[in-house]
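Below you'll find the structure, written out as structure tokens, and then a few comments.
One protein chain omitted, others in place.
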Amino acid sequence: MKALVIYSGGLDTTVCIPLLREEGYEQIYTVTVDVGQPLEDLRQAEERASVLGACHTTVDAKAAFAAEYCVPAIQFNADYFGYPLSTAIARPLIAKCAADVAKEHGPFDAVVHGCTGKGNDQFRIEYGLRLHLPGVPIRAPIREKNWTRSAEIEYAERVGAPIAQSKHKIWSIDENLWGRSIEGGALEDPATAPPEEIFQWTVAPTAAPNEPAEVEIGFEGGVPVQVDGEKLDPLALIQLCHHLAGQHGVGRIDIMEDRLIGLKVRENYECPAAVLLITAHQALESLILAPHERRFKALVDAEWARLVYEGLWGDPLFEDLSAFNQAVQQRVSGSVRLRLYKGSVTVLARSSPWALYSEADASFDDSSFEQSEMTGMVRTHGMSSLLYAELKRKFLGD
Amino acid sequence: MKALVIYSGGLDTTVCIPLLREEGYEQIYTVTVDVGQPLEDLRQAEERASVLGACHTTVDAKAAFAAEYCVPAIQFNADYFGYPLSTAIARPLIAKCAADVAKEHGPFDAVVHGCTGKGNDQFRIEYGLRLHLPGVPIRAPIREKNWTRSAEIEYAERVGAPIAQSKHKIWSIDENLWGRSIEGGALEDPATAPPEEIFQWTVAPTAAPNEPAEVEIGFEGGVPVQVDGEKLDPLALIQLCHHLAGQHGVGRIDIMEDRLIGLKVRENYECPAAVLLITAHQALESLILAPHERRFKALVDAEWARLVYEGLWGDPLFEDLSAFNQAVQQRVSGSVRLRLYKGSVTVLARSSPWALYSEADASFDDSSFEQSEMTGMVRTHGMSSLLYAELKRKFLGD
Amino acid sequence: MKALVIYSGGLDTTVCIPLLREEGYEQIYTVTVDVGQPLEDLRQAEERASVLGACHTTVDAKAAFAAEYCVPAIQFNADYFGYPLSTAIARPLIAKCAADVAKEHGPFDAVVHGCTGKGNDQFRIEYGLRLHLPGVPIRAPIREKNWTRSAEIEYAERVGAPIAQSKHKIWSIDENLWGRSIEGGALEDPATAPPEEIFQWTVAPTAAPNEPAEVEIGFEGGVPVQVDGEKLDPLALIQLCHHLAGQHGVGRIDIMEDRLIGLKVRENYECPAAVLLITAHQALESLILAPHERRFKALVDAEWARLVYEGLWGDPLFEDLSAFNQAVQQRVSGSVRLRLYKGSVTVLARSSPWALYSEADASFDDSSFEQSEMTGMVRTHGMSSLLYAELKRKFLGD
Partner (left out) sequence: MKALVIYSGGLDTTVCIPLLREEGYEQIYTVTVDVGQPLEDLRQAEERASVLGACHTTVDAKAAFAAEYCVPAIQFNADYFGYPLSTAIARPLIAKCAADVAKEHGPFDAVVHGCTGKGNDQFRIEYGLRLHLPGVPIRAPIREKNWTRSAEIEYAERVGAPIAQSKHKIWSIDENLWGRSIEGGALEDPATAPPEEIFQWTVAPTAAPNEPAEVEIGFEGGVPVQVDGEKLDPLALIQLCHHLAGQHGVGRIDIMEDRLIGLKVRENYECPAAVLLITAHQALESLILAPHERRFKALVDAEWARLVYEGLWGDPLFEDLSAFNQAVQQRVSGSVRLRLYKGSVTVLARSSPWALYSEADASFDDSSFEQSEMTGMVRTHGMSSLLYAELKRKFLGD
């Protein structure tokens, strides 16, 4: 029997390999999809796979991730109750890349992932696998065995699987280009302030430079294409923004999150590029979108965020919302100037050829607007509400 | 004939008085509603009213404003596309107080306001007057005459009305407890960064203390009642938060806003108390609200914001939304610790007896949750979406 | 060991009893909650329970069902994509009554229901049990054993359980005061028209009386209280409406429904009282609700329908929506006249003291409304949209 393990090199996925061997899978393939996690993680995955006798592939998906996943996240102002969906948008791509490897090296008797039963990723990964690899059995050994972290470590030690020594890995961490999540340990108490040690991508605001930095982001058709006048492809641009924002302490997020199964958890994130780019994009949209459009797009954005949080990249509604947004984004061109300073990002200026803004119309010293004609609109404003008040006075008294 | 002028002491309302005299109003009453604007403004209004021979009343509405207008704004997380509705929530109260004065000193042949024809306040004020003073004629001389600022100044100079000398008052400003708005002049260009001089309530982030400050806000039933353990009534609490946040540069807002008539304008605000208190309240709600409730309350909040932006305080829907929110807020009790530092406010910790959070449930090391039972939920996740993908493959190929 | 079976007397719940005995439950209690299903069903349940040696209770919950479940369904215009939620609103009450019986006769080692794994009722019943009877184990034998209908019949025959003889029970039916659902068999093909034989509560429109009937429903505070001038309590009123509408062929519903697990099914319903009363209520609301309120209540109604479809009667959001609706319904008083004729119900007239309607205002021959003042509102209508069109012409040409 032959299995493909979606492999991060961490504890959850490492223990799967000896476990699968015990079940009789002789041929084990592993695949790590590089969406911007640290190089040492990729190396560790390779090494451990080799130690465990698996046939390993690393897929460099960074450019695709930036262009096809992060850019839409910007265009939909990715926000699930404060979370810019950093882990969420990577899962569909990881599943897709794993499916490609499965097609190349397959057929496989099982595709295997390390997700547990309380989390969101089991939904995202399995949906992606069913979407791109219909009919291939999916295995989730940790969930199937109902293993806790301690149980996994015990098993790993027993079978001699290559894991980090300590049973006390304090934080559970996930990283990609778009963000870094930190959960577990002391953070499980919502009344505990996050300790400085959990952060790696952003400096503490108090340790950030004393001089504010200004940065100008240029957009074309909803895509960020320039930083301070320099043309960059999405990957390079996100990496640069990551660096710029991070060094000013911008991008730390500390929220209560409602997981897919209805469980409330406390999550910390570092998303410097996401926070900077979405702030800029939203400021540009506020200049360009018409009032009804702006209000309704907020609903569309929220719905997209919910779908993506649930991993349903490819749902019919996902496609429909994308068509809506393409219609919007084609004119989201222009530039936004922002200031980064000790943990905050502030919009200073925005301009666009498609601005629905007329300085003349907005001015207080415009006599072309015949103000007196507004009487009727003002008089009819709240008409039904006034009729209601009249009835209240009549029936209920003053 | 007898007129009551809702009087701020500024240019727009000052020129109304000689104008009304010219029209034959012999008796002119003026009323200024104190919702927290600067003392010198209140004094100026009194003095100018006296110079103009009007019978003046100042109504101290600060406590009512804090308790009955600012507190609901907190409970609905007041946010109209980035704007915490500071001017908007004061207008209904001003109209109501003016109506009370009109009932006391009336009858009047007209109630008069200084709003122009492009703005939002004409809608808010007149709706409020029609609500509380049905049948009394409303006059809006500036709008009726289609006067620009220059025309007003010219007229004032001609008739010797007491206004500030310069034709070049650069900024148009409105102030109350909940916020300060600054518009006009160079700010009319959205590509111009706001100059430091427009701010009066918040220090520049770069000039803020080098030491972060921590503050703890205690809530009971959705009402902020404590700051750092000290019990305070809404007015005193808001004033204290105003001070705390402002001295750390927290509360500056710079946005593009879509006015009621569909005009896009650039607005700057200083709302230190609002930003601090709404941030705290929202953090507490994120710990307490159930997932469906949290998602739907976001719609309720947005709808409330739209209604209040339009001045429809008292609309049937306004009452219904308030009933919804009372049901929510009764359990929004607990406390939130935040850090103020150089322009930003960060939630550090939140706790509540009503937290829908169980550390045991959320933990990674909980073996009471039978993970393996989740298989069915994961397998059916996106079921229809997968059927759709199958049809796409069938009809459109891979 | 002691088990309480929520018992309908049908196949699914009947086979549970011998099965539980095999597992070692010596004491088996059964409870049937009477929410208006046919008398013969209640008798059959009693008899079979007796044959199977169970200690049976029948709870008459009809009055509570009418007043506390059907009335809110009217007030929220119960509509889940065409379905008036007839089965859905009964489940929470059944669970609650079962919990009461369990408390009276308990403690029990298990509460048992007969739901299968594809349906909605498993979610509704179990949620209700967990809500009212926290900590008591819940068993769902059919789901646990993955039994199909054929497997159940085989088992029943083997152990001699009292079931209807045929393996070919064609339709799966559920009934209560508020509606009757029919599914399965030939109806599983959405392209097959429903055969006349599936209907029992409504005559075929072609067989309905040739003379239309008129009926007038009177409401007080959102509650239907009169039919043709006769005061009735909710139960009697619903029963009368059931009869009136059914004899004119009103209340047949044939829809595609998306179940909770994402499965699309074809459902047929007969809901004569629901269709008549909701039509009347909605007509009355259209006369009374203010425009913003009407639009937003549609969202509230849809959200309530979704929650109730999922069985979440008691969710925090459910309570909040109920508070919203209480605020609305207090003025939904008045009467609606309707015509019943050969399958359709038509609103003829509606009146209310709380009507937000003024014949004078609406009339074409009202000269008190100064039409000319509307110029400004018309001129600014779509202002931003026109600015957008101007930019399109500029950048993209005509």
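In this document, chain identifiers A, B and C correspond to the written order of the chains, with residue numbering beginning at 1 in each.
Keep in mind that, in the parts below, contacts are C-beta pairs under 8 Å (C-beta built on N, C-alpha and C of every residue); 3 or more make two chains touch, one makes a residue touch a chain.
Computed from a prediction, not measured in an experiment: that's the story for all the values here.
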Among C:2, C:105 or C:130, residue touching the chain not depicted: C:130
Contact residue for the chain not shown (choose from C:63, C:164 or C:298): C:298
Among A:23, A:47 or A:320, which one is in touch with the chain left out? A:320
For subunit B, the residues touching the chain missing from this view: 290-291, 331, 353-354, 356-358, 361, 370-377, 379-380, 383-385, 387-388, 391, 395
Applying the definition given at the start, please give the residues of subunit C touching the unseen chain. 81-82, 116-118, 122-123, 126-127, 130-131, 134, 140, 142-151, 172, 184, 188-194, 205-206, 210, 212, 252, 254-256, 258, 261-266, 283, 286-287, 291, 294-295, 298, 302, 306, 310-312, 314-316, 337, 341-344, 346-351, 355-357, 359, 361-367, 369-375, 377-379, 381-382, 384-386, 388-390
Interface with the undisplayed chain - residues on subunit A: 117, 258, 261-264, 289-290, 292-293, 296-297, 299, 303, 307, 312, 315-317, 319-328, 376, 380-384
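Throughout what follows, only the chains that are shown with their structure count from here on.
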Copies subunit B and subunit C touch; is their interface built from the same residue numbers (over half shared) or different ones? same
Indicate the whole-number Å distance between the mean C-alpha point of subunit B and the mean C-alpha point of subunit C. 41
Centroid from C-alpha atoms only, then distance subunit A to subunit B, rounded to Å. What do you get? 31
Please list all residues of subunit A that touch 2 or more other chains. 291, 356-357, 361, 370-375, 377, 379, 384-385, 388
